[in-house]
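Every protein chain but one is kept in place in this view of the complex.
Chain lettering (A, B and C) follows the sequence in which the chains are written, and residue indices restart at 1 in each chain.
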Amino acid sequence: MADYTTSELMVARASKELTSGDVVFVGIGVPSLAVNLAYRMHAPGLCMIYESGAVGCVPTRLPISIGDPCLVTGSLAVVPMLDVFNLYLQNGKIDVGFLGGAQVDRFGNINSTVIGDYAKPKVRLPGSGGACEIAALAKKVVITINNSKRTLPERVDFVTSPGYLRGGRERESLGLSGGPDLVITDMGVYRFDPETREMVLVSIHPGITLETVRANTGWEVKAAADLQETPPPTPKEIKIIRDELDPQGIFLRSRAG
Amino acid sequence: MADYTTSELMVARASKELTSGDVVFVGIGVPSLAVNLAYRMHAPGLCMIYESGAVGCVPTRLPISIGDPCLVTGSLAVVPMLDVFNLYLQNGKIDVGFLGGAQVDRFGNINSTVIGDYAKPKVRLPGSGGACEIAALAKKVVITINNSKRTLPERVDFVTSPGYLRGGRERESLGLSGGPDLVITDMGVYRFDPETREMVLVSIHPGITLETVRANTGWEVKAAADLQETPPPTPKEIKIIRDELDPQGIFLRSRAG
Amino acid sequence: MSKVMTMKEAVGRLVRDGDLVVMEGFTHLIPFAAGHEIIRQGRRDLTIARLTPDLIYDQLIAAGCARKMIFSWAGNPGVGPLHAFRRAVEKGTPRPLEIEEYTHFGMVLRFMAGASNLPFLPTRNYPGTDLTKVNPAFKQIRSPYSDESLWCVPGLRPDITIVHAQRADNEGNTQVWGLYGVQKEAAFASQRVIVTVEEIVDASVIRSDPNRTIIPGIIVSAVVHEPFGAHPSFVQGAYDRDNDFYVAWDAVSKEAGGLKAYLDEWVYGVPDRAAYIKKMGARVRELQADTQMCAPVNYGF
Partner (left out) sequence: MSKVMTMKEAVGRLVRDGDLVVMEGFTHLIPFAAGHEIIRQGRRDLTIARLTPDLIYDQLIAAGCARKMIFSWAGNPGVGPLHAFRRAVEKGTPRPLEIEEYTHFGMVLRFMAGASNLPFLPTRNYPGTDLTKVNPAFKQIRSPYSDESLWCVPGLRPDITIVHAQRADNEGNTQVWGLYGVQKEAAFASQRVIVTVEEIVDASVIRSDPNRTIIPGIIVSAVVHEPFGAHPSFVQGAYDRDNDFYVAWDAVSKEAGGLKAYLDEWVYGVPDRAAYIKKMGARVRELQADTQMCAPVNYGF
């Protein structure tokens, strides 16, 4: 087994979605690591924005919350949250937003609110935070989540953050542009069919079989005709992640592949 | 003739409308002098706000514009104009606003937009600036203007800033509270009848007769039963105005009574 | 005149049973000392509103102070769930908690609408989310300038807003740097405002940099000098976020008993924040911020 963890592979894969000049709405965990990896590897010109109001951040340590003081010190701007949402996000200045959640369904809708009924929840989750507006208003969304029947159901229990809703042109019909572009799980990478807007497996991680993916997805998942193998992280990427980005392994604890 | 000018009397009279703790929207000229006089005489706790965004100003010279740098240096706060209008004025934090204009009519409506027809103006005036919102949203408005048939017509050519409109309860019926409280001219002082909302002469300046006032007002002006004589400025007030507030006589040029 | 008083006085005079209370601060400047005093004084039936309830509202919920919560993200940032919040919502203990749920953008707009004395503000957000189905406060309007429909959120007008800041003068002219959050909007939306600060400074310090003032004294009811008043959250330029505390909170609060033991020791067990600091000992020094001063600017003319 190669010396990298699945999380490290996910981080490396996510980082490749970013290009220099992108204005990126960063979250905590894998997204934060992916953006910082891209910044060091191939996208020195990208601009990190956190919903807490920090713009052009240069964190000197791994932020454990989106409001960490290290995001403020040395940043290019720190602005009121009213501006973050009105002038940056709603005004179309955010190129890429990263999102996770408890459930993502076949059409890229995300649930981070409740498992079960809203009024009598089986599990009460934290809720939207800024996720709903990022899903609605960022030019493009990248989702990271684990691959299981529980986390990738046919239909989410609650649509916290809109993807393509019930597919086809429903999202556009409600006046929304953008939408989820890519879903990265611990088993593979999915894109969305331009017509049906259904999640389609486009690459599969080394050592994972299509059967495994199908056995762990809540619907009869389609695979792309030219299904690829996800490129593993390079030694340089692994080194940056382990030595610079998450030296204590806070977000990438397990070293087991 | 006493050694004070009519302008000085107007400044002194206007200053008496202000009490310590008032939050005052200040304009240039007589209002600025009146507020600064009150601040030095009897209202050290009043808070001067300019629509330019300066709050708690301590001007070290006479500001010739509402955006003078002397209003910024040493002030308590300098805020975006969006906040001045939304968070301060519309949010009911302004106790007193001073306004002037080219015309004020019988019901305290102010015109600072055009003389004649709007499409083909005889005279094109500067327009509202912040006057309309101050008239609509300040808790109380004090107006200063010269007393002539031209400046005090029965009905203004154009309502830039709403007073009591056509009188009675029309202002309230449109959802506006507040309204003009006092009009100070070079001949007298007017208040508004609580029922009809018509301007009524309540005091007359020394040396002016009721006939003179009537001859110089655009409608059959009513005088209060207990018509008073406007108190002249005290020597101390005159000294502060001349030595501290307007030493070069920029706004109060003529020294003739 | 001076509005300086103790935390006990300020909370005693200005926070009332049944109030709609806001204690804002997005990760930064969360007024924990004020929250602890509210718990000590046993306020009841509060409606508590915040974007991120965080540990401060998890503690108020556990202490039985809250009847209802208005929020947009109820978690322990980077760690996990808020256990007292989940117990109240899932099991109704120690008492049922009514919830009214938005998103961060929605909460920010609610405060801005309230602060602007407007009944609502519109946004392009919310098409497709189920939140508008479970919360009837979301309403749609048609733009008079096009055939577009926009979702609106209603203005929020708290009875009392409490914020923590780096410094203020004794009349409450308050300056903040680092993350602003929504404190300015929440304060202007509120009937009463308490400002708790690391440092009370002479007005001349405030007046030397008027652009830093986010809350003017004219809207402030009380000023409380409360150093370290935001711990375990942080104050830019004063002390770091106590991330270990946030991580440890997960175990502390997992069971109602553990959380009650925490409150007994660290809230009911101390008279005020000064005693809390003393009890913390060396940890206080470990969190001290290093010095990275800004380049000063000239306000002369």
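In the analysis below, contacts are C-beta pairs under 8 Å (C-beta built on N, C-alpha and C of every residue); 3 or more make two chains touch, one makes a residue touch a chain.
On a predicted model such as this, the values are computed, not experimentally measured, just so you know.
For the chain excluded from display, the touched partners among the shown chains of the whole complex are A, B, C.
Listed residues B:V30, B:C47, B:L76 or B:V159: the one in touch with the omitted chain is B:V159.
Note on the undisplayed chain: of the listed residues B:E133, B:D186 or B:E237, the one touching it is B:E133.
Set against the missing chain, the residues B:N36, B:S52, B:Q103 or B:N147 yield one that touches it, B:S52.
In the full complex, chain B makes contact with the omitted chain through residues 28-29, 51-54, 64-69, 72-74, 78-82, 85, 89-90, 109, 113, 118-119, 121, 123-133, 136-137, 158-162, 165, 170-171, 174-176.
Residues 23, 45, 47, 54-56, 58, 69-70, 72-79, 83, 86-87, 90-93 are the ones on chain A that touch the missing chain.
Taking the complete complex into account, residues 117-124, 139-141, 143-146, 148, 150, 152, 154, 166, 177-178, 180, 205, 208-209, 211-212, 234, 236-241, 289-301 of chain C touch the chain not shown.
In the analysis below, only the chains that are shown with their structure count from here on.
Of all chains, the one whose CA centroid is most distant from that of chain C is B.
Measuring from the averaged C-alpha position of chain B to that of chain C gives a distance of 41 Å.
If each chain is reduced to the centroid of its CA atoms, chain A and chain C end up 28 Å from each other.
Remark: chain A and chain B have CA centroids separated by 58 Å (rounded to whole angstrom). Contact with two or more other chains is made by no residue of chain A.
In chain C, 112, 184-185 are the positions where the chain touches two or more neighbouring chains simultaneously.
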